[in-house]
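The complex is shown incomplete by one protein chain, all other protein chains being positioned as in the whole.
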Amino acid sequence: MTSSVLVALTIGLPWLGALCISFGVRDRSERAQHALAILFAVTSGLAALALLPTAANATILRIPVGGVFGDFTFNPDGLGVFLASVATVVGSLAVIFSVDYMRGEKQLGRYYALVLLFIGAMAGLALTGSILLLFIFWEITALCSYALISFYNDDPKAVAGGIKALIMTQIGGVGLLVGALIVYAYLGGYDISLLIEKANTLPPGVLNVLAFGFLIAAAAKSAQFPFQTWLPDAMEAPTPVSALIHAATMVNAGVYLLARFYPAFAPVPGWTMAVMIVGMLSALLTAIMALVATDLKRVLAYSTVSQLGYMVYAVGAGSILASQFHLLSHAVFKALLFLGAGAVIHAIGTRDLRKMGGLGRQMPLIRTTFIIGALALVGIPILNGFWSKEMVLEAGLSGGPAWIWIVMLIGAGLTALYTFRVVWMVFFGAPRGDDNHGATHAHDATHAMRFALVVLAVGALTTWLLIGPFSGLIASSFGAVAAGQPHELSLTEMIAEVVTAPATGIALIVIALAIGAAWWRRDKLTALGNRLGWLSRMATDSFGFEWINRTIVRGTQAIAGGLRVTQTGALNWNILGIVGGLIVVLAILAMGVAR
Amino acid sequence: MTFIVGVLALAAVVCAAMALRAGKALVSALWLAGTSALVAFMLYLMGAHEIAVVELSVGAGLVTILFVFAISVAGDEALDVRTVIPRPLAIGLVIAAGLLLGWFTVAQPMAGLIQPIAAPVAAPLADVLWNQRGLDVLVQIVLIFGGVLGVIGLLADSAEKPDVKGPEAGVRDQTAEEVQL
Partner (left out) sequence: MTWTPLTLVLIGVICLLGVGFYGLLISRNLIKIIVALQILGKAALIAFVMAGNVNGQTGQGQALAMTIIVADTIVAVVGLALAVQVRRRFGTMDIKALSNLKG
């Protein structure tokens, strides 16, 4: 009973906050808006954390809505509660960070309302037990993502990026909806557990369609190959939004989807291989793109896609635990990196890496926390990224072919290289800023920013200590259903496993080599894009996959433009359309009945 | 019984048609009230006593008052001179849809369902409403609040901004419209 209340609070509180902010205070008092947003986000985070101990693989909240849609169920098992906690806690920190970052912005009410709506929807996505409801929450997150990317809606780039993100993630949404309807048609219900239990009773063709359809849905949502180009364009959003939606939570929904349905789809021939290849290509290609990008946030966006590739790869290799553990680590350190980048951008007013440099002295706190995040991203021992990345690589070696593993290893080396480059270009070397956005104006983070950064930095240093309870959580949500289901892993076991594995040594050597190479040629890093001209051109064009995305976006817009003819705004004609449609539907039905 | 229900249904349809034929909006609203009262009587005969009362008081009473109020504020305007959609087309479409629907529900084997089951499950309305469909009641409350807020917003808006165009502007628009036609 208490946990059902907690579920309702986790989802409902942010939504209530969104209502209060958009209808209650509006833009009358900025202070009230900040305070309300923090209040609702933090209480929702606390509710989600309170759910953690009671996570159980059972339906605890069931809202009957009649026979057509099935019951709306909420099923907070370990996997779901974990993702909901990440969403609400990182969400709270992003909201706290926003107090400083968004101070004095216009239309703050719209901003906070959308962020809170997103937090609630993300928690709902993680906690629900119904595929239909999963789809609805999935779409709400996509809508919030779109609206927040285009938050500065007088900037055409922001609007274009938002539209692109919306259309690309809709592909995923449509796939999910079709999947839900297929499940309903064949199994008579929308429950996720129903699909997982009875997946083997489905005809093989149908299961194939479902499995690959969901893979496409996940790839579109998580910006994986070949849809990886919407995420960098989404970087026009305010930075806390990038940290929350496009690094820590929404893009993880795809990985979550794959992990959630892994037991159902793993037996489909070729599916795990396809998942691994999608992960590998995303990880490798975007790592190269990150190497030559000159926009601070775009580098981080590429890096996000790359790290999501590692998670997808781990799911394909059969280790949901490694994938979700890397998801946790990544959510923490990437949110930290984004917020750090946000603090830098806020201070100097540009995102161009070539105009930064030598900022470390003016902003020591930002520098320190950013470097902690960067080290975690690279996978330096003791930080959380090290443990989870090693687990991913180990799982890949044992569960997948060696050549993919080697490619992923190269990806790890590239990660080290581009991370070093970013840190060097921002915080070290000679100041390169011109007068307008010069480093001379730079100042260190203010209070709210400091708080969020320090909490996340401490998280990046320590979350790996939680592996014991964490693995318990994940294991509990996959009963005996999955063949290679995650097992509980205590801290000492994990340390022993990671340290003794030969893969760790090799990975560390690759990373060390990459950093060494970067240090050796550190002065040439800035011009790396120019030196590797052909690669750079290919990379900025996403190796030609940009045109797939562009074609989809343009095609959709063209269809939409064509359909505008039908929206005359003349009521009588619209009613004519409705009556005509009714006749057509009835005629089709009549043909069916008469036969 | 059959006879009474048939007559009532026929009367309701005639009232509805008259409501649409009426030239003045006020007359139209009164015919609508008549339809509503006849529908309420039908509902009563079908055993839905509570609903019949609510329909009579809300549908025939409240809504009619609102119509009269709105018409007295906004004024009447006889318009239906020339329709956007040709009348024969509209009639044809409506009859086609009606025949299809009728064929489905009355003439088909499905019509076998149109027999009252001997012993209906006697779940009283209040019980169903509060226990089984609690969510509906909640949504209704939200709807009512939303509606009230909407009306307040709409009417408050007019208090702040006086008429941008006078009624003459409207006349001008209309004449321009006629010229266009």
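Read from first to last, the chains carry the letters A and B; within each, the first residue is number 1.
Basically, a residue touches a chain if its C-beta (ideal position, glycine included) is under 8 Å from a C-beta of that chain, and two chains touch if they have at least 3 such contacts.
Worth saying up front: this structure is predicted, and the values here are computed from it rather than measured.
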item: Chains on display which the left-out chain touches in the complete complex; value: A, B
item: Touch list for chain B against the chain that is not drawn; value: 1-2, 5-6, 8-10, 12-13, 16-17, 19-20, 25, 28-29, 32, 35-36, 39, 42-43, 45-48, 50-51, 54-55, 58-59, 62-63, 66-67, 69-71, 73-75, 77, 79-80, 83-85, 87, 90-91, 93-95, 97-98, 101-102, 105-107, 111, 113-117, 119-125, 127-129, 132-133, 136, 139-140, 143-144, 146-147, 150-151, 154-155, 157-158, 163-171, 173-174, 177
item: Chain A residues touching the omitted chain (full complex); value: 568-572, 575-576, 579
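Rule of thumb we're sticking to: only the chains that are shown with their structure count from here on.
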item: Distance from the mean Cα position of chain B to that of chain A, given in whole angstrom; value: 48
item: Chain A-touching residues of chain B, taken from the complex the two chains share; value: 83-85, 89-90, 93-94, 96-97, 100-101, 103-104, 108, 135
item: Complex interface listing, chain A residues touching chain B; value: 63-65, 570, 572-573, 576, 579-580, 582-583, 586-587, 589-590, 593
